[in-house]
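What follows is a structure written as structure tokens; I'll ask about it next.
Missing here is one protein chain; the remaining ones are kept as they sit in the complex.
Each chain gets a letter, A, B and C, in the order it is written, and its residues are counted from 1.
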Amino acid sequence: MRENDAMTPSTRDHATGWLMIFPALTFVAVFSLYPAMDSFLLSLYSEFPGSERSFIGFGNYAELFRDPVAHQALIVTLGFVLLSTTLELLLGTGIALVIHERFKGRGWTRAAVLIPWAIPTVVAAQMWRFLLNDQYGAVNAILFGDQVDAYVPWLADPWMAFGAIVLADVWKTSSFAGLLILAGLQVIPDETYDAARIDGATAWQRFWHITFPLLKPALLTALLFRTIDAFRVFDLVFVMTQGGPGDATQVIQFYGYKTLFTEGRVGYGTTISVTVFVALAIFSLFYVRTVGSKLLQREPA
Amino acid sequence: MVLLCNVPLAHGREFGTARGSSPTLVSPPVTLHFVTWKADHPQAWDEAIRRFEQAHPRIRVNREIAPHSSTAYHDLLTQKLKNRDVSLDLFFMDVIWPAEFAAAGWAFPLDEYFPQNEREKFLPATIASGVYRHHIYGVPSRIDSGMLYYRKDLLEKYGFSPPSTWNELVRQAEAVLEGERTTHPLLRGYSGQFKQYEGLVCGMLEFVGSHNGSFLTEDGRRSNLTAPESLLAVRFVREQIIQRLATPAALTYQEPESLAVFIQGKAVFHRNWPYAWGLANDPRHSKIVGKVGVTTLPRFSGGKSMSALGGWLYGISAYSQHPDEAWAFIEFMTSPALQKYFAIHASLAPSRLALYADPEVLHANPQYKDLLPVFRTARPRPRTPVYPIVSHILQRYFSRVLAFPKTDILEEAQEADRKINRFLALVRDARE
Amino acid sequence: MAGLALRHIEKTFGRTRVLHDVSLEAGEGEFVVLLGPSGCGKSTLLRIIAGLEPQTHGSVHIGGQCVDTLPPPDRDIAMVFQHYALYPHLTVRENLAFGLKMRQEPKPVIEQRLAETAALLEIHDLLDRKPRELSGGQQQRVAMGRAIVRKPQLFLFDEPLSNLDARLRASMRVELKKLHQRLGTTMVYVTHDQAEAMTLGHTIAVMNHGRIQQIGRPDQIYHEPGNPFVAGFIGNPPMNLFEGSYRLHQRELEFRVGDLTLKVPFQVHDPAGTDAGTATLGVRPEDVTFDPPGSRHVAVAGTIDVIENLGGDSVVYLIVEGQPLVTRTSPVLRQHAGDSVTAYMKKIHLFINENRVPLPSS
Partner (left out) sequence: MTKPLRPALLSGILLAVLGSLCPFLWFVLTSFKSQIQVEAIPPTWWPDGSVGFYASALIEHRLLHYIRNSVIVAGATTVIALVVATPTAYALARLRMAGKAWILGGLLCVAMFPHIVIAGPVWQILERLGGLNTHWGLVLPYVSLTLPLAVWILTTFFQELPFELEEAARIDGCTGWQALYRILLPLAAPGLFTTAILTFIYAWNEFFFALLILTDPEHQTLPVGIALFQGEFTMPWGEIAATSVIATLPLIIIVLLFQRGIISGLSAGAVKG
């Protein structure tokens, strides 16, 4: 009973509280909320070079619904989200299991694993672009060695280029997923494993019957974080492929960027971005509802 | 039309008054804000502007440097213009932008400053690119156009003269590759720019155009991609150029990558802009110095050689408070003296015809003599206010048919046709 | 003048009411213990006294003054927390001085108070250490020191000994008692440990479900528990409580629970005004013997279930007509499990309608 309400209420507290929150709210309101609302309003207008801005209600949304390029971008994005988050969760679990063990040099291992996460995405993108280069790329050299005529121009093939974007993302963010999962591992008490060991569970059984179920909250959190991020992928595409070849790597965020900033179709471009946001918001809301926002109800120890 | 005329009038000026008044005499000191890009030869630009300020002591030029990427520069400018940024006076326009800038009311019409007799001194294609609906909005700073570079040594070795048709090019390249297989296993027949980006539109325009095809119909009102000559040209690129001569790696190439292949001696033919000449003959970068030839791009039998027009035009913002001073700047920078200076010190091909007979210019750039015919025939890309949209549709279309060899070219062309027509119609509706 | 007075305190959190009409007075220098199981509202009451929590109704008076509108620092109180709440980044000296500094006491005063307190608690050697370098007992001392150094009008303790091991707890208990004797300040002490309550308190307020069940001296609480809850909560092992039915006869009371019938030889005035009904009958384990104690006892026959030998005395678990009965006898019983015995209840507590019915003592 008492813990739940272990805070001091008073009107003075209330005033102090709002005073403390005010600067942050101002920042967020000016540079996030207002722009988002403005974008939403813009999405109700038709505007492109050479035409006056005119109100068309949800016309842009109707157009988005019919636009085959948008459909393709959406499919590419969903494919990217699905593939990259799945791989990242798998690899992340592996990484988490490894760096959760106690061994000499664990600190160094953890640091090494963190490095891809810390590297700027733009650097990672240039790096993979170079690694996958059709002539000087290390990947070709490793696979084909001196057989120079077998070298593959990875980014020239639609499927391979898509795979390359996924690869770069997986390389860059698996360790982040791993860290989130590691946090889940750390709250599983050792006694649980000891008990399972006494009960005769093999390593695999211990993972499957104990670690995995207890890890679910952490996995779901990692899934949420990664999904939101993967949906917004931009840097990798901008640097590595510019959406090509043949729109094979044109993700929704890049399509929105091109439409909005290069084509100058302000209304339609914001429609794309607002739609992405709404889709993400619905996904997250559903997610938070089901998985729960424990932070808010968490009781101080 | 109504909209266009309103722009300058809104600023309380009439066309007749500006011309002739000498800006240096009338007003207090003026600072012009010039949004430009990161130049390849910054020292030459610094010097040119120094000279201008010397000649016009009451005008300062304040440069804002944008990235040297046409797209990034475009996006920056249009954002500023959409916001009616009055601090912006001068900018460059890529040759494909004047229609967009004019229709949006962003570019100041230069008709009164830049009379017909003056325009005739420039290469006609460059002037044409600055015109939209009978008004001129830009003054060409230089010319760019696509041209065919080739390995003089290899063609001579196999007894070929530069190809005049694409089929000839393919035959020659295959013969050279066959002959060099053992000594140059990495040699490719052709190196060009086929990545999904603006350059792809230029490259494809040259193939389609040299088969009597075009992207838009004569009147510019409809897309023309499904015409049989266009489709054949596209199929030729897919089957002969990409799959036989260039290797699919070309689908990831912009100018630098494709040029690297050529100057490292790994391609027989290469399509690029005039600037490549200097680099291909620069021993610090090139392994083929002195082995390079340049000529007009080939054509299809029955067609005419065609090269895409590129280059930059000076423009004045419709929101500028100092159009007279801005014009003084443009006039100075595009004067014969300055174009000559840029041709000699920055390898920028002049837009003024007369300079192609100038011995100093020709001494510094001997290739200009051969290139003048190319410059004369250069063809602009479609001129429409929605060019960026049309370009994206074209990029998607070409990149798809080249990267997915199993696609039906006609179907893809029809889809692109439909989309382009829709936007052209939208613009017409908005205008009329 | 009262040290502390609580008048009709009520507290609700949202829709749950956690304190019901709590009134309590503590005289100047009195040591009051709030005793009850966890969740009974005793900590909330303490926090209301401190001003950390506002009451929904009622008022708090400290030193005769109503403090309802005063924030915690102005109530002239000091509080010792369950987990000590020492500031981990400050040394012991800084911890002790913090409250005085906040009040902008002059430096010499701070120095002097520090010295006094350190002497009182014998913590000189610890002054320059950080809390994490101290043992649990030492942290406890410092926590008390931080309260003492302020010389407040009222001390509040929130289960201060609950984190110590049993031995330390016992010795700290004694120290705390001495401390109170020396300082003579009013103290309010919250605990769920009856031993602490019995040894420390002048007055014990037993609480349950947000109500005060009984207020009294420790011996009153023990000998005359006001209701079955208090009766069962105090004592070790706890009082045997039987819920059954009663019937009044001429000179005795007949009590039945299951197959067991007890005839209590007292004349009782039934507060309910009837001659029969339900009641709770209680007998403390230490009030059951195996030697006939003389007159006015109740004898029962049963079998021994388990014997716990504690050395000095033993706890014997009997089964009497199917009912469990715990006894505590001294000296050690020499019989074995399964043996039949007769046990004698010396003193019986009777509760009708949750209220104590006084029986003449034996």
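Basically, a contact is a pair of C-beta atoms (placed from the backbone, for glycine too) under 8 Å apart; a residue touches a chain by one contact, two chains touch by 3 or more.
Computed from a predicted structure; not experimentally measured.
Student: Using the contact definition given at the top, list the shown chains touched by the missing chain.
Tutor: Hidden chain contacts in the full assembly come out as A, B, C.
Student: For the full complex, which residue in A:G59, A:G163 or A:P217 touches the chain that was left out?
Tutor: Among A:G59, A:G163 or A:P217, only A:P217 touches the chain that is not shown.
Student: Can you say which of A:F48, A:F80 or A:W128 touches the chain missing from this structure?
Tutor: Only one listed residue reaches the unshown chain, and that is A:W128.
Student: Which of these, B:M147, B:C202, B:I263 or B:L297, touches the one chain of the complex that we don't see?
Tutor: Per the contact definition at the top, the residue touching the missing chain is B:I263.
Student: Please pick, from A:Y34, A:W159, A:W208 or A:F286, the residue that touches the omitted chain in the full complex.
Tutor: A:Y34
Student: If the hidden chain were put back, which residues of chain B would touch it?
Tutor: These residues of chain B touch the chain that is not shown: 38, 40, 64-69, 72-73, 75-76, 79-80, 83, 85, 186, 254-257, 259-260, 263-264, 275-276, 279, 285.
Student: What residues on chain A make contact with the chain left out of this view?
Tutor: The missing chain touches chain A at positions 5-9, 12-14, 16-21, 23-25, 27-28, 30-36, 38-39, 42, 94-95, 97-99, 101-104, 107, 109-116, 118-123, 125-128, 130-131, 133, 135-138, 140-141, 144-146, 148, 151, 171, 175-176, 179-180, 182-184, 186-187, 217-218, 221-222, 225, 228, 231-232, 234-235, 238-239, 253, 256-257, 260-261, 266, 269-270, 272-274, 276-277, 280-281, 284, 288, 293-296, 298, 300-301.
Student: Need a quick check: the contact residues on chain C for the chain that isn't drawn.
Tutor: For chain C, the residues touching the absent chain are 47, 50, 52, 71-73, 77-79, 81-85, 87-89, 98-99, 102-103, 146, 150.
Note that only the chains that are shown with their structure count from here on.
Student: Report the most central chain, judged by the distance from each chain's C-alpha mean to the global C-alpha mean.
Tutor: Answer by centroid distance: A.
Student: Rounded to the nearest whole Å, what is the centre-to-centre distance of chain B and chain C, using the mean of the C-alpha atoms as each centre?
Tutor: Their C-alpha centroids are separated by 93 Å.
Student: What is the distance in Å between the mean C-alpha positions of chain A and chain B?
Tutor: 39
Student: Can you work out the whole-Å distance between the CA centroids of chain A and chain C?
Tutor: 56
Student: Two-or-more-chain contact residues of chain C, please, as numbers and ranges.
Tutor: Residues of chain C touching two or more partner chains: there are none.
Student: Quick check on the complex: what are the chain B residues that touch chain A?
Tutor: Where chain B meets chain A, its residues are 71, 74-75, 78-79, 82, 99-100, 103-104, 185-186, 195-197, 247-252, 261, 385-386, 388-389, 392, 395-396, 399-404, 415, 423, 426-427, 430-431.
Student: In their complex, what parts of chain A are in touch with chain B?
Tutor: Touching chain B from chain A are residues 48-52, 68-69, 134-135, 148-149, 153, 155-158, 241-248, 258, 261-266.
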